[in-house]
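Data first, discussion second: the structure below is written as C-alpha cells.
Omission of a single protein chain aside, the complex is shown with its protein chains in their original locations.
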Amino acid sequence: MRALLCSFFMILALASASTAETLDRLREISAGFVTKDYGQVQATAEALAATGDARVATALSALRGGDLRFRKSDKQVFRVEKVGRDYALFDPFTGEAMGQAGSRETSKIKVNNAIRNAIDGLLGGLTLRADDPAIRLDAAEALFKSRDPGALAALGSAIEAETDGSVRDAMREARASILLASAQNEPQALIEAVETIRARGGQDALGLLAQIGADYPEPVQEAAAQARRGIEQSLMLWGYGQSLWQGISLGSVLLLAAIGLAITFGVMGVINMAHGELVMLGAYTTFAVQEVIRTSAPHLFDVSLLIAAPLAFLVAGAVGVAIERGIVRYLYGRALETLLATWGVSLILQQAVRTIFGPNNREVGNPSWMSGAFELGEMTITYNRLWILVFALTVFVLLLLILKRTPLGLQMRAVTQNRAMAADMGVRTAWVDAMTFGLGAGIAGLAGVALSQIDNVSPNLGQSYIVDSFMVVVFGGAGNLFGALAGAFTLGIANKFLEPLAGAMLAKIAVLVFIILFIQKRPRGLFAIRGRAVEN
Amino acid sequence: MLSRLLDPRTAIFMAIMAALTIGVPVLNGAGLLPDYLVPLLGKWLCYAILAVALDLVWGYAGILSLGHGAFFALGGYAMGMHLMREIGPRGVYGDPILPDFMVFLNWKELPWFWLGFDSFPFALLMAMLVPGLLAFVFGWLAFRSRVTGVYLSIITQAMTYALYLSFFRNEMGFGGNNGLTDFKDVLGFDLQSGSTRAGLFVLSAVLLMLTVLVCRAVVTSKAGKVLVAVRDAESRTRFLGYRVEGYKLFVFVLSAVIAGLAGALYTPQVGIINPSEFAPAESIMVVIWVAIGGRGTLIGAALGAVLVAAMESWLTGVAPELWLFALGAMFVLVTLFLPKGVLGLFGAGNLPAFAKRSEVPA
Partner (left out) sequence: MNALRTTEALLYLDDVHRSFDGFKAINGLSFAMKSGELRAVIGPNGAGKTTMMDIITGKTRPDTGTVLWDGSVDLTREDEADTARLGIGRKFQKPTVFETHSVEDNLLLALKDDRGVLATLFARTSKAQAARLDELLALVRLSDRRKDLAANLSHGQKQWLEIGMLLAQDPKLLLVDEPAAGMTDDETMRTADLLKDIAGAHAVVVVEHDMEFVKALGCRVTVLHQGSVLAEGSLEHVSADPRVVEVYLGR
C-alpha cells in the first residue's frame, strides 16, 4: 500500500517538476495527511517534498513539530498556533490566517520518530533549491550524513539545476553517500559512488566506505577497499601536514620565548634566568589591559592586544633595564653568578605576581579576529596560532632591522665585538648594555602577550618556557638570531612529529636527550661562529 | 695525613658534628628535643651532604651542575624501591610482591629493573652505582667534547628536566606523579619509631662527616690542586699535560655517588620520594646553599644547606608568602655582596680565593 502510494505520488511529482507548482496541487497532495496511517503520512510528506516547492518547508516543519491539524468538518489541513483553548488556523503553505477553531473541531496529524527522521532528510532536500549557495551546501552536507533515500530524487533534480561547481560536487557526494547506504543498488552505480566518495576523501568518507560489508557485490567491495587505501594514504599526508603546522606553531612560540634570550645570552653573554618571568609579566600586562577594557570600554576589546603589546614591551623592558642596572652590570664576565642572581630575581617576580594577582590562572580572552579556525584540506588551523606565527616572524624581522639598521644596533654590535675600543670611540657602553638588556626583556614581554592567547596565565607561566627557550638558544648557537630561528622551528617540528609516535612527554624527553647529545658534537650550537677569535 | 685533612675550621666542624651525633639522640631520648625535629634535622644533614658534593665539583673544578638534584633523587629512588619491596603484603592491596601502584595499574609482574631491590645491600649499591653511571656517561660525553661554562650548566639542567618528565610517566614503573611512599620499615626497624629515626639521624651525621673527610682528602691532594688549576685556567692545565676531562670526570662521578648516598638516606627519613626532586628548581636550590655557605670550602656548603633549609622551615611556617621573596633576595645579595659566602665573612685568609676571572668558556 505504502510503496504503491509512494510511487504514485513520485510519478505525480516528477511529472510536474519542471512546471511551477500551483498551490492547488500542493493542497491536493496534502489531502493525503487526513489519515491515521503513519505510512501514508510519510508518503504524503515525501510527495510534498518531491515537488521541490520552497513553500513545502513550512508545512513539513509544522508537521514535524505536531502543529499540523485538519478540520474534521471539511478535511482541510492547517498549520495551527495555540490561542488560549483554541487554535489559530493558517494556510500550511502560504501562512495566510484562516480564522480560529476550537480544539475539538480539529484533529492532529500524528507523527512518529520514523516520520520525524524522514522529514529531517526531506527538509534537507528542500533547501537544496534555496537561493543562497551556502544553504544549498549545508543541505547537501546534511543529506550526506542523514543518507535519506527519499531525497534521491530531489537531489537528482537539484544536481541538474545546480550552477555552483562546489555545491554540485557536494550534492553528488551526498547522492553517492545515499546510494552506498543500500547494497541493493545497481553495482555500477555503487562503484561510481565509491569513486565519488574517494574523490571527497577525509575521515567521514573513510567511515562511510568502511560500512561496505560482505553483503555488497564483490567488485563494489574491491573498489571500496582500494578507495579506502587511497584515502588513508592522503589522510596520512594530511596528518603530516597537520603535524608540520603544529610544529611550526610550537616553533613560533619557542621563537618568541627564545628570541629575547638570544639577545641577552647571545649578544651579551648574559644568562637571564628571569627571562621566563618577563614573559609572564607581558601576559599579565595583557590581562590587566583587558580588565580595564572590560570595565570601562568594552567596545575596544577587539584591539586589546594591540594596546597590550606596546605596554607589555615597556613594562617588561623597564623591569629588564632595572635588572641590568641593579644587578647584572656588576656581574659582567661572570656568567654563572649572573645565572644565580637572575634566578633570584625570577623567584621574586613570581612571588610578587602571585601576591598581586593571586596564585590562580587568570582569564585572558581572544579577540574575535583571533578566535575560531579554518579548514585547509584535512587540516585545522586556528586563527590564534596563525596570528602568533605572523607575530613571531614580524618581531624577528623587526629585531633584525634594529640590529642591522639602527644606531643602537650598530653600537650593540660594536660593544659585543670589542668593548674597550667601542668605549674609546665614544660609545656609552653602559647605556648600550642597559638598552640591549631592555630590548631582550621587552621582546620577552611581547612573547607574553602572544602566549596569553594560548596558555594559562599564571605566576608559573615563565617557568614552563625557560628550559625550552634555553634549549633553542643552545641548539641554534648563541649570538645568532638565525640560529634561534632555525633552532626554534627545528625543535618545534621535531617535537610535533615525535608526538604521534611516542606521546607528548616522551617526545619532549627525546628532544632533550637529542640536544644533550648534539651539544657534544657542536658545543657552540648549530650556527656557531668559528675561528680563533672565539676560542680565546 | 690527618693534619692535612683537618685544618682548623674543618676540625671545629667535625667537633660540632660529633657533638650533634651524640647529643641529638640523647636529648631526644630525655624528652628535651621533640620527636618531629629528629627526622627534620636528619633531612637537613642529607641536604648538607648533597651541598658538599656539589661544592666539590663547583667550588673546586668549576663545573656548575644545575642537575645535581637528579643524582640525589636517583639515590633516593633506589632506596625507595627497596622500602617498597619491604612493605610486602602489608600494602593496601595486599599483594606480596607488587607495590600498590603496580596493582593499581593492573601490572601482573615486577618489571626487570625492580628485581634485586628486595635486598638492602643491592639497593644501597644501586643508590651509588646508578647516579655514578649516569654521571660517568654524561660527563664522558660532555667533558670530552669540552662543553664548559654556562653551556654545561644548561645541559645538566636539561638532563634533570628530562628525568623529571620521565619519572612523571606511570609507564616508567616508579609510581608516576605520586612517587614511592607508605614505607613501613627498613631492615626490620619500624620507620615510625623514635629509635629508628634517631638511628637514621646518626647515620646521616656520620655520612656527612665521612663525606667532608673524603672531599678534604681529594682537594688537599695534588689532584685537588689540579682541579683548582682546571677551574682557574683550564687551557693552561692541558698544556701542562694533564687530561682535564679525566679529572673532571673523576670528581663529577665521585660527587654523583655521594649525592646518591645522600638521597638514599633522605628517602626513609622523609617517607616519600617523588619526581619533584628532579625539578630543575630543586637543583638550583642546591647551588644557592653552596653559594651562601661559601663555595670552595666544603664545610661552608654544609653550613649553607642547613641555614637555608632551617630558614625555609621557619619562614614557610610563619609567613609562607615571604619565603620566595627571601630566597630570591638571598640569591641576588649573595652573588652581589658575598661572593665567598657566609664563611668568607669570618676572615678566612688561608682560603684559596675564588679567582675573579672570566667564566666565559675558554
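Per-chain numbering from 1; labels A and B assigned in written order.
By our rule, a residue touches a chain if its C-beta (ideal position, glycine included) is under 8 Å from a C-beta of that chain, and two chains touch if they have at least 3 such contacts.
Note that the coordinates shown come from a computational prediction; the quantities given were computed from them, not determined experimentally.
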Contact partner of the left-out chain, one of B:119, B:193 or B:221: B:221
Hidden partner chain, residues of subunit B it touches: 218, 221-223, 225-226, 228-229, 232-233, 235-244, 246-247, 250, 352-355, 357
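Throughout what follows, only the chains that are shown with their structure count from here on.
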Distance between chain centroids, defined by C-alpha means - subunit A, subunit B (Å): 48
Subunit B contact footprint on subunit A (complex, rising order): 265, 269, 271, 327, 330-331, 333-341, 343-348, 350-352, 354-355, 463, 467, 470-471, 474, 505-506, 508-509, 512-513, 515-517, 519-521, 523-524, 535-536
Of all residues in subunit B, those that touch subunit A in their complex: 64, 138, 141-142, 144-151, 153-155, 157-159, 161-162, 165-166, 168-169, 280-281, 284, 287-288, 291, 321, 324-325, 327-332, 334-336, 339, 356-360, 362
